[in-house]
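The block underneath contains the structure these notes are about, expressed in C-alpha cells.
Only one protein chain is missing from this complex, and each of the others stays in its spot.
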Amino acid sequence: MTKADMMALMPLIILAGGSVLVLLAGAVRPGGYLYGLAITVVVSALAWTIAVPATVVMPGLAITPFARFFAVFLDSAGLVALLMATGYNKRRGIVGEEYPATLLFALAGMGAACAASDLLMLFLGLEAFTFAFYLLVAIERDSVRGGEAGLKYLLNGTLSAAVLAMGIALVYCSRGTLRLSELARQPASLEPLFLAGVCLILVGLAFKLSLVPAHLWTPDVYQGAPAPVTALLSTASKGASVAAVLLILPLMAGWRGGHDILWCLSLATMVCGNLAALVQTSIKRLLAWSSVAQMGYVALAFVALPAGGGRAAIFYVVAYAAAGLASFGAVSILSDGSDRDAIEQYRGLGYRNPLAGAVLAVALFSLAGIPPAAGFMAKFAVFSAALRAGEIALAMVGVLTALVAVFFYLRVVVALYMRPVDGAEAAARRLTGSEALALAIPTLVTVVMGVYPSPLLDLLARIMG
Amino acid sequence: MMADLHLLTVLVFFPLAGCLLMLPAWKCPAAARSLALGVMSGELLLALWLYASWQGLAALKPALPGYLLVEDAPWISAFGIRYTLGLDGLSLLMVMLTAFSFCIALAVSWRAVGEKVGLFLALLLAMETGIMGVFLALDLALFYLFWEVMLIPMFFLIGIWGHGRRIYSTVKFFLFTMFGSLLMLLAIIALHLLHARQSGVTTFGLFELIATPLPAGTQLWLFAAFFLAFAIKFPLFPLHTWLPDAHTDAPTAGSVILAGLLLKTGSYGLIRFGYPLFPQAAQTLTPLIYTLAIAGIIYASLVAFAQEDMKRLIAYSSIGHMGYVAIGIAAWEPVALSGSIIQMANHGVTTGALFAMVGMLDERAHTREIGAFGGLWGKIPLWSFFFLIFSMASVGLPGLNNFVGEFLVLAGTFTKAPLAAGLAFVGIVLTLVYMVRLVQEVVFQVERRPLPLADLDRREICVLAVLALLVVWMGVHPAPLLELIHGPVRLLTGGVP
Amino acid sequence: MIVPLEHILLLDGLLFFLGMGGLLAWRANLIMMLVCIEVMLNAVMLAFVGGSARWGSADGQLFAIFIMALTSAEVSLALAMVVYLHRRRKTVDTDQFSEMKG
Amino acid sequence: MEQTLFYILAGVAVIGTILAITEKHPVHAILYLVTSLFSIAVIFYLLMAPLVAAFEVILYAGAIMVLFLFVIMMLDLGHPEKGVSPHWREWLPALALVGVSAACLAIVIVARHGSTASPAAASLPIREVARHLFQDHGLAVELISLQLLFALVGALYLGRQK
Partner (left out) sequence: MKLYLAFILLLPLMGGIFNALLGRTLPRRVGEVVACGVIWSAFACAVLAFAGFNGPVRVEFGSWLAAFEFQAPIALYLDQLSLSLTLMITFVCGLIHLYSVGYMQDDPAHARYFALLNIFVFAMLVLVLAENLPLLYLGWEGVGFCSYALIGFWYTEEQNATAGRKAFITTRIGDTAFGIAIVWMYQLSGSVSITHLNTMGTLIPAAVVTTLGLLLLAGASGKSAQLPLSVWLPDAMAGPTPVSAQIHAATMVTAGVYLLARMFPLIGGSGTVRAAIALTGGITAFYAATCACCQRDLKRILAYSTISQIGYMVLGVGAGALTGAAFHLLTHAFFKALLFLGAGCAITALHHRQDIFRMGGLRAKLPAVYWPFLAGALCLAGFPLTGGFFSKDAILAGVAAQGGPLYGGLLLLGLITAFLTSFYTFRMVFVVFHGEQKNPLPPGGGGLGRGGSDNSAANILHPPPHPLPSREGEHLELPKIMTLALVPLALLGLCGGMLNLPSYLGHQGILDGFLGSIPGFGGGEKASQGGEIVLQIVAAILSLTGLGLAWFRYTGSRRAEALAREEAGLPGAGFLLNGWRLDNLYGALIINPFKYVARFFWKQGDEAGIDGALDGLARFIARLGGLPAGWCTGRVATSLFGLAGGVCVVLAYLVWVTLP
C-alpha cells in the first residue's frame, strides 16, 4: 500500500479509526463529549475527502470521483444525523459510546461500498453498514418498538444478505471473477446463470432500497427506530445503495430483461409506496412509505440509465436525502418529550416550533416535488431522463402517483399549520445549536439545490463521465 | 441602458426580498404591514412607470421582436434551462394587474387579518413573485417553476386564514392545479426533447421551441397536456369545481388574488404558450374549447343563480366570465384576442372588487348568506352604491369595463364561429339574471336579519373608489390598453412585427 | 474438478432454497429462523467454493471465509437480540412482534 | 470414487438439512444441522478448499452451533412441547414459493452454456490463499474485523442487563 493509497483511503481510515477511538474513549470515560468527538471525526473525514482529490485504484477499492462524491454525501448525512442525535439521544436516554461509534462504522461501511471495485468489497461494505444499522435501530433499549424494529430489520437484512451473496456466488461461478470492471466487459451473449446472479444481486439491493416487493420492513423499522437513526437509514443507506446499484447495473447493460425488471420494480414501488402512504396516520410511517415511493422514482431513473438516468438517480437521491434528513430531523424535534407520532398530534406545531415546522414543511414540499425545492429539480431530472429513454408510460404513472403523493404530504402540512392546536401546551423548547444546525443544513441544501442545481448537476455529469 | 437595470428581475424578485425582510418584522404587525405596503406600492409604481414609458421602450427594439424588455442568462445549463424574462404589452398589462391586485389585496386585508400578520404578508409577497414570474418568463421550465411556486402561498393563505371547509378547499385547489401542471411538465420536457432531437440544441426557450416542427399526433398530445393545465386554472367546465370551493373559503385577499390573477395565469399561458407552440393542434381542438367554454358559461351562470352564498355566486360568475376569455382565445383572431386580453384585466378588476366587497360585508356581518341580507341600500348606502357599480360592470353594462372585453371577444369570434358567439350572447342574459338577483336580494328589498352593519370606512372607500374609477375608465377609454396589446396580439396572430 | 459445476450448483441451490423455505415456514421460532439462515449462507459458501474450484482462483474461497466471518458476526448479534427480546416478551415467536403494522 | 463420495455427501447434507429444518426440537435440529455441515465440510475438502473445510468445521459446526445451543439452553427453549412447529398451512406457501424458485434456478443452471468444459484445477496451497487474502483483500479483512468488533459491541450492548 503506497502513500498515495493511504492518502486516498484516509477518509475511510479516519472513520474506521474514529469509531474504534470513540469506543475506547467511551470505555475510559463515558459522556456526551463522545458525540463531539464523533462529529470531529466525521468533519475531518469530510474535509479530507474534499480537500485531497486523489484517485487510486486498489484491489477491492477504487477511490474515484464517484466514490469521493458519495463519500462527501454520506459523511454530510452522517454529520447531520449526529448533530441531530446529540440532543435527541440524551433526552431519550440513549447513553454510551455505542451509538456514535456504530454510526461512524456505518459511515465507513457505506464509504467502502461506494468505493468498491469488486463484488467482495461491495458485499462487505453493504453488509457492514446494514449490520451497523441492526444495532442502531434497536439501540433504544427502553423502547418496545425499537427491539421489534431491530428484529425485523435483522431478519430481512440477513435474508437479503444471503440472497445478495447467492447472487454474487452465481456471478462468480459463471465468470470466475469478482472484479466489476471485468464483469462489465460483456461477452456477446449473457449466460443465464450470470443473469440469475445479477438478478439476485438486484433483489438483494432492492431490499436496501426498499423497492417493492422487498419493502415491507421499511415502515416498521422507520417507525420503531429513533428518529435520527431513521434519518440516516432513510438517506445515507439509500444513497450508498444507489451507488451500489449504479455499480451493478453495467453488468447487465445489454440485457433487455434487466430493463424490464427495473421497470416493474419502479412501477410497483411508485404505486404501492404512494398509495400506502395515503392511509397512514403515523408521521414516521408516512415518511417511510414516502421513502419507498421516492425510491420508485430513483428506480425510474435506473430504468432510464442509458439516457442519463445515472445522473438523475444520484441527483434524486441527494435531493431526497436532504429532504429526508430535514423531515426526520424536524420530526425528531417536534416529537420529543412525548411519543408524538400520529399526524393528528402535529396540529398547530408549526406555530409552536416555527423553525422545525418550517423545515418540515419545506422538506415535505421538496418530497412532493414542488418548486422551488430540490425535489422538483430531482423529479424534473428523473422525468426528463425517463422521457428521453422513451419511458412515457412510466413517466405518466410517476406523475400521477406524484399527484397522489402531494395529497399525503399536504396532510402533514395541513396538520402543522391549519388545524387548531388542541389544549394549551407548554411553550416550545428552545432548540440547541446542534439541532438548529442539523435542521438548517439539509434545508439550505434543499432550497439551494432547488434554485440553483447547476453546480451539482455539472459535477455529476463529470462524475458519471 | 434600461436593460442594464435588470428591471424585470427587480420586478420579479423585489417582493421576494420583501418577503425575506418580513422575517425581522415577524412579531410586529404594524411594521409588517408598512413593509408590505412599501414593497407592493413600489412594485406598482415600477409597473406603472414601465407602462408610462412603454412606447419609448418599444422604440429601443430589444433582442426579441415585439418585446419591450428582455433579460436572458444561463441558469441550469445541464438541462438547457435559461433564465429568460421578457416583457411585452401583454405581459405589461398582466404585470400592472398583478401589482395592482396585490395592493388591493393588501388593502382589503389590512384589518381583516389580525393574527399571524407577518406570515400572511410574507406569503402574499412570495406569491407576488411567483405570479410576476409567470407573466414574465419566456423559458418554459422557468415558467413552470413560477407556475408552481405561486401555488404554495395560496395553499397556505386559504388553509390558514380561510373559512368554512377551508382545508378541503385548499387541498382540492392544490391537487386540481397540480394534476394539470404535472402533465404539462411532462409535455414541456417532451417538447424540449423533441426539439433537442431535431436540432441538437437543448433549450426550453419559448421561441426556439415554437420553431420545432412537430407531427400532428404528437402536437395534439402535447397541446392536450398544456391545455389541461391551463383549462384547470381557467377554469373551464367541467374542471371548475375547485374554484367555487377555493373562492368561498379563501380569505378576502385570497379571493381577490385568485380571481384577479391566478385564473389569468391559465389564460395567459394559453395565449403565450399553448397556441403559439401548437398551432395546428390548437386548431384541431378549437371546437372542444368553444364547447367547453360555452357549456361553462351557461352552466356556471345557471349554477350561480341557485347559490345561497354571495362569494360562491361570484365565484361561479368568474367561471362564466372566463368562458368569454376562452372563447376569444379559441377564435385566435386579432379582435377576439384583444378582447380576451382586455377581458382578463377587466375580470381581474371587477371580480376582485366584488370579492373585496363581499369580504367587507363578511367582516361586518360574519355571514355571506344571501338570505341574511336585504335592504342594504338603506343601511350602508356607500357599500351598496359600489356594489351596484361592480355588479353592473360584471353583467357587462356598456360604459363599464367588462363590456369592452366581452363585446370585442364576441365581435371577433363571430367572424370565426358565429354559433359560438351567438350562444355566448345568451350567457350575457344569464349573467344578468343571477347578478340582478344577487343585487336585488342583498341591496334592495327589506332587511331580513338585523345585522350590525357599519358603512365603509375611509380606507375601504379609497380602495373601492380606485377600483370603481378603473372600472369606468377601462369601460369608457380602453384605447390605451388596446393600443398596448395591439403589437403583441398582432404578432401572436401571425402578423409581422 | 470431481463433478461438474452444475451439480454443485444444483446442490447448493437446493440447500439454499431449503433454508429459505425453512426461514419462511418457521415464523414461530426465531432460533429456527436463524438456523435456516445459516443453512442458506452455508449453501452460498458451497457455491463459492465450487466456483473457486471451477475457475482455479482463490477469490471464491476467500469470499466463503468472509461469509463465515460475517455469519458469525450476524449470528452473535442476532442471538443477542433474541436474548434481549426474549427477556422483554418471553417469547421467540416472531408473529408476536407485530405491534407496528399498516 | 470422489464423485460417488460427493453424491453421498450431498445426499447426507440435504437429508440432514431437511431434518434440521423440520425438526421440532431445537437441540435436535442443531445436531442434524451439524451433521449436514460436516458433510459439506468434506465436500469443501473434495473441492480442493481445505482451509474452508477446516473453518467450516471449526467455526460453523463448532463455534456457531455451540452458540446456538448455548442460547437455546440459556433461554430454556429446549422444550418442543412448548414450542409451536410450523403448521402445514405455513409450510405450503413457503414450499410453493421455494419450489418454484429452486426449479427456476435449476433450469437456469442446467441451461448453462459450455457446461462441459470444467477444467480440473489444481489445489490452491493454503499459503497462496492466505497471501491472496492479506495482499488483495487486506482492506476487506480490516472491514470484517471491525464488523466482528461491532458484533461484540452490539451483543454486549443488547445483552447487558439494565
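The first chain written gets the first letter, and so on, giving A, B, C and D; residue counts start at 1 in each chain.
Rule of thumb we're sticking to: contacts are C-beta pairs under 8 Å (C-beta built on N, C-alpha and C of every residue); 3 or more make two chains touch, one makes a residue touch a chain.
Predicted model, so just to flag it, every value in this text is computed and none were measured.
**Q** What shown chains come into contact with the chain that's not displayed?
**A** Within the full complex, the chain left out of view touches A, B, C, D.
**Q** So which of B:31, B:112 or B:482 would be touching the chain we can't see?
**A** B:482
**Q** Where the complex has a chain not shown, which of A:165, A:200, A:318 or A:399 is the residue touching it?
**A** Checking each option in A:165, A:200, A:318 or A:399, the one touching the absent chain turns out to be A:200.
**Q** Which of A:68, A:152 or A:311 touches the chain that is not shown?
**A** Once the missing chain is taken into account, the touching residue is A:152.
**Q** Which candidate, A:82, A:248 or A:272, sits in contact with the chain we can't see?
**A** Going through A:82, A:248 or A:272 one by one, A:272 is the residue touching the chain not shown.
**Q** Spell out, residue by residue, where the missing chain touches subunit A.
**A** 151-152, 155-156, 159-160, 163, 192, 195-196, 199-200, 202-203, 206-207, 212-217, 219-220, 257, 260-261, 271-273, 275-280, 289, 404, 407
**Q** Given the full complex, what residues of subunit B touch the hidden partner chain?
**A** 172, 238, 241, 244, 299, 302-303, 305-307, 334-335, 338-339, 375, 377-378, 381, 385, 388, 392, 397-399, 403-404, 407-408, 410-415, 418, 421-422, 425-426, 428-429, 432-433, 436-437, 440, 443-446, 476-479, 482-483, 486, 489-490
**Q** Could I get the residues of subunit C that touch the absent chain, sorted low to high?
**A** Interface residues of subunit C facing the absent chain: 20, 23-24, 27, 94-95, 97-102.
Heads up, the rule we're going with is that only the chains that are shown with their structure count from here on.
**Q** So what's the Cα centroid distance for subunit A and subunit C, whole Å?
**A** 26
**Q** For subunit B versus subunit D, what separation do you get between their C-alpha means, in angstrom?
**A** 70
**Q** Scan subunit C for residues touching two or more other chains and write them down.
**A** Residues 5, 9, 16, 19-20, 50, 54-55, 59, 62, 66, 70, 73-74, 77, 81, 84 of subunit C each touch two or more of the other chains.
**Q** Out of subunit B, which residues touch more than one other chain, so two or more?
**A** Residues of subunit B touching two or more partner chains: there are none.
**Q** For subunit A, which residues are in contact with subunit C within the complex?
**A** Checking each residue of subunit A against subunit C gives 120, 123-124, 127, 131, 134-135, 138, 141, 144-145, 147-152, 154-155, 158-159, 161-162, 165-166, 168-170, 172-173, 176-178, 193, 219-220, 223-224, 279-281, 285.
**Q** For a test of understanding, state which residues of subunit C touch subunit D in their complex under the given definition.
**A** Residues 1-11, 13-22, 24-29, 31-32, 34-36, 38-39, 42, 45-46, 49-50, 52-56, 58-59, 61-62, 64-66, 68-77, 79-84, 86, 92-93 of subunit C touch subunit D in their complex.
**Q** Name, in rising order, each residue of subunit A that touches subunit B in their complex.
**A** 311, 351, 365, 370-372, 376-377, 380-381, 383-384, 387-388, 392, 395-396, 399-400, 402-403, 406-407, 410-411, 413-414, 417-419, 452-454, 457-458, 461
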